[in-house]
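Of the protein chains in this complex, one is absent; all others appear in place.
The chains carry the letters A, B and C, assigned in the order they are written, with residues numbered from 1 in each.
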Amino acid sequence: MTKVINLIVSPIALSAVLMGTTLWLILVWVPTETNQGAVQRILYLHVPIAWGAMMGIIVVSAGSFLYLWKKNEIWDRLAVASAEVGVVFGGLALLTGMIWAKPVWAVWWTGEAKLTTTLILFFIYVAYLMFRAYFPPGTQRQRLAAIIAIIGAIDTPIIYFAANLWSQAHPPLITGPAADSESSLGTSLGVVLLASTISFTLLFILLVKMRYEIRKSEDEIKHFKRNHQLDSAVLNNISQARGTS
Amino acid sequence: MTKRDPLFAIKVEDVVKSYAEVMVLRRIKFSLQPGEVAVILGANGAGKSTLLRILAMLTQPDSGSIDIYGNDIAKNGPQVRALTGSVLHSPMLYTDMSVRENLTLFAELYRLKNIDTLIEKNACKVGIQSRLDHRVRTLSHGFQKRAALARALMHKPQLLLLDEPESGLDSRSVSYLENVVEEYRSSGRTILMTTHIIEHALEIADKAIVITDGYVHLESTTTCLNKSNILSAYSHTLPKTSGDL
Amino acid sequence: MKIFNYGLALLIVCVGLVAHDLPSLVLAQSNPLVNGIVVGIETNDNEQLITFVVSDSTGTLTTFKVSDSTKYGLENQAGDRWVTSHKDGSEEAARRLSEHQERFVPITVSYSEATEDSGQITGIATSVVDREQGKLETNLGYIFAVFAITWILFFAYVFYMGRKQKVVQYEITQIKASLQ
Partner (left out) sequence: MRESLAVIWAIGRKDLLLETRNKDVIVAISVFALLVLMIFTFAIDINQVNAKLTGPGILWASIAFAGVTGLNRAFALELEGNTLEALMLAPISRDLIYAGKMLGNFLFITAAQIIVIPIFAVLFNLAVLRWEMLVVSLLTTIGFSAIGTLFAAMTIRVRAREVMLPLLFLPVVTPLIMAAVESTSHVVNDSSWPEIYQWIQLAIAFDIAFIVISAFIFQQILED
């Protein structure tokens, strides 16, 4: 019985309920927008996901900065967890944005400043994760990765400024049926957007937490192996398990 | 500048260094007095080179403190570097430049005066006067090592760190090395070197430090040591995972 | 595992919602739309637009009156988009629409206050814009794609983490066993 209650009040269940409600709001409750039609409903997914990607970047750079400052592994774990989740959210933000742009702007992609900035940041954080994968393990890897994350964060305003200036010089050829039309939705848009943002924020936090926990266990195993020289037979078993599973 | 204990040339306390899943140095603790010539002994992979790299400030220890001539290396890096000369595994010379060009470059980096006479003097010490204008690439291994030694001696360091200096050297080169060691001993400066030739170590050094399993297992003057003493220090602490020894 | 319970719950909610409410989604239109080409234009003496007629793909004709609040978003042949309301550009609207009529460029009109008189629908246009592709009100394919991609990616990521966790757990049990 307590198990059931725990499940009901757990953040996971809360997130599921919220996400369900959000879906209902997006798909059923909110009226269809006149100018864009049903595709406008993509907005309610796209904006919160893009927000999640942005949160990812903020958390990565804050975690990296704190790691360089305090040298505590907690911050490194937080940074790598939110970088991974942030890359997932960022990729999704790009994809949903493109799918939305096609019917509305008639093109998959334009040189618009926010799009360009998101794409470049996505690449920087993919490079961050690849760097972590390729670099030999140790504290130097964590330190260098933190530096990359911070460089990415510092680069962000510069990229946005450049992309903005660039898109002014090359006005995007936005030609879709609803490119500049005003929305027919009033407050209901805000309500759904808010609900959706809350549920995706919670989802983001949950995913980061899961990734963080896994990372923590991996670190604990590493520390354990370091401190107790394990029987080579056990180590062999483990490496075999890694290879097969 | 924190002048702590000028009685010691090197004072190493509780130095720990680990790479990923391996803890190379668990708790290293030893000290050397000025004028001592010491050897670090240990099986392959015991962490001799890692320890030397930490003392040369190329690698950061995870924890622990190191004093060199009263300077904490974590705080007074440049001072310690000016006091230290190192010849590590590779000669660390630009192979497409001549010996003279290499020595000039490093003399400039150490901000030395009268560079030309200094080069001639140190070249004599290690017997490479005839090869000064040869490119490093064209020199034999022995001459490359001698040139590296000349580079380390240029700024008259108080402490000389040598990583397996006699490996692969012909007898002439070894005799130049022995001259340098003798000069250091007589002028009250300090040498710390690693080797795995125990006989040679006992001949040349005043003090032996045996590292096994990440700990210092023997720290003693060489007068009361013989080969079997040292070998037993190697073996009675063999780690459980004895496979690779 | 907890992660999968969560995923399953979401999936069920998602599928249930889509299955139950898809019809209402299609019909949930606050303003009706017509897609088609311009077949007739009427202007007053000042060459200001008064009414125009649109023929949709089935050949049904719809007559639209315009009001001051009607919005236009129309392109000329060079691709320059012109966006304004009727109040500020009633002559330009007539010019643009007749150009569209000559070039057979399809447009989308949303309208209100529709009246039907012997099969002929008449309404007041609220917005008149170029139509790019597909019927806007039924381009559900895009929504479907977005939802599908979003959830597939999230589940793939959760699955990837689940696998990682499994490996970690296995290592921990191995280590525990070895200690005993």
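Going forward, a contact is a pair of C-beta atoms (placed from the backbone, for glycine too) under 8 Å apart; a residue touches a chain by one contact, two chains touch by 3 or more.
This structure is a prediction, so every number in the text was calculated from the model and none was measured.
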Among the chains included here, which ones are touched by the excluded chain in the whole complex?
A, B
Residue in contact with the excluded chain [from A:Asn72, A:Gln140 or A:Ser188]:
A:Gln140
Selected residue (touches chain absent from view) among B:Gly42, B:Pro91 or B:Gly214
B:Pro91
So which bits of chain B touch the chain we can't see?
56-60, 77-79, 81-82, 84, 86, 88-97, 101, 105-106, 108-111, 136, 151
So which bits of chain A touch the chain we can't see?
68, 120-121, 123-124, 126-127, 130-131, 134-136, 138-140, 143-144, 147-148, 150-152, 154-155, 158-159, 161-163, 165-166, 169
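Keep this in mind: only the chains that are shown with their structure count from here on.
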With chain centres taken as the means of their Cα atoms, state the distance from chain A to chain B in Å.
49
CA centroid of chain B to CA centroid of chain C, Å
74
Averaged-CA centre spacing for the pair chain C and chain A, given as whole angstrom
27
In the complex formed with chain A, which residues of chain B make contact?
18-23, 60, 62, 239-241, 243
Contacts from chain C onto chain A in the complex sit at residues 2-3, 5-6, 9-10, 13-14, 17-18, 21, 24-26, 28-31, 33, 71, 73, 75, 79, 81, 83, 108, 110, 126-127, 129-140, 142-143, 145-147, 149-150, 153-154, 157-158, 161, 163-172, 174-175, 178
Which stretch or stretches of chain A touch chain B in the complex?
136-139, 222, 225-227, 229, 231-232
